[in-house]
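The structure's right below; bear with me while I get my questions together.
For this depiction, one protein chain was excluded, whereas all remaining protein chains were kept in their positions.
After this line comes chain A, so read on.
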Amino acid sequence: MSDPLLRLDDVYKSYGDERVLSGVSFEMETGDVDVVIGPSGSGKSTMLRCVNRLTEIDSGAIYLDGDCVTDADTDVNELRKQVGMVFQDFNLFAHLTALGNVTLGLRKVRGMEKSAAREKGYEHLEQVGLLDQADSYPAELSGGQKQRVGIARALAMDPKLLLFDEPTSALDPELVGEVVDVMRDLAAEGITMLVVSHEMGFARSAASDIVFLDGGEIVEHGPPEQLFENPRADRTREFLGRLRTEHEEG
């Protein structure tokens, strides 16, 4: 039997006295798209950041493709080459053009030649529909375009796994669609994605599994139709109810 692509095994994390993750365990296979939902402060971002070790865990273990990546002797830069990340507030490199954003990692991390990096950079900008904006600086792009560049930047490293931390929460409602469309395309291409998002349309149509995180624990984990239509736990039902009301109000 082959290893899962990602496995979290009883992960704990506290900030001071505040326990943020308490015994999180779950697995993803290659090609899966898992969507994490949960109230604000429930530890969703922390969980993602533990996977590429922007945050260090206190105990437990995380495995990528069978290798434990939370060992002290793991090369974190090597790990991060394999795990791309897309941020809520984009974090595009403000001094670089769209193309520059996508090629920086290719040049400085992968050591590619300038021309080869450019070629690959254009490919990924095309993948997110922004070939015509290659020479624009972040300040010249709309929020939706920025996030698509952010996705292209992560894709360019050919990661085994892409992490998304609320990729559409900072966007004006009319710009959410273009980003979700790109994410759907990626899902269809078989790219493995772990997505923190409350975009229900995306979760229903693209997710293999939904993970409901509350108070640093995985309360429920299952395919979208089951989790959305027949949640087993009261906390899940309650949260989904609140989410729907918010959605209708908003």
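The rule we apply is simple: a contact is a pair of C-beta atoms (placed from the backbone, for glycine too) under 8 Å apart; a residue touches a chain by one contact, two chains touch by 3 or more; residues count from 1.
Basically, contacts and distances are computed from a predicted model.
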item	value
Name per UniProt, for the chain absent here [options: "Cytochrome c oxidase subunit I", "AsnC family transcriptional regulator", "Tryptophan synthase beta chain" or "Amino acid ABC transporter permease"]	"Amino acid ABC transporter permease"
Options A:44, A:80 or A:124, residue touching the unrepresented chain	A:80
Residue among A:14, A:30, A:91 or A:205 that touches the chain left out of view	A:91
Residue among A:109, A:131 or A:200 touching the omitted chain	A:109
On chain A, residues whose C-beta touches the chain left out of the figure	52, 54, 77-78, 80-81, 84-85, 87, 89, 91-95, 104-105, 108-109, 137-140, 153-154, 157
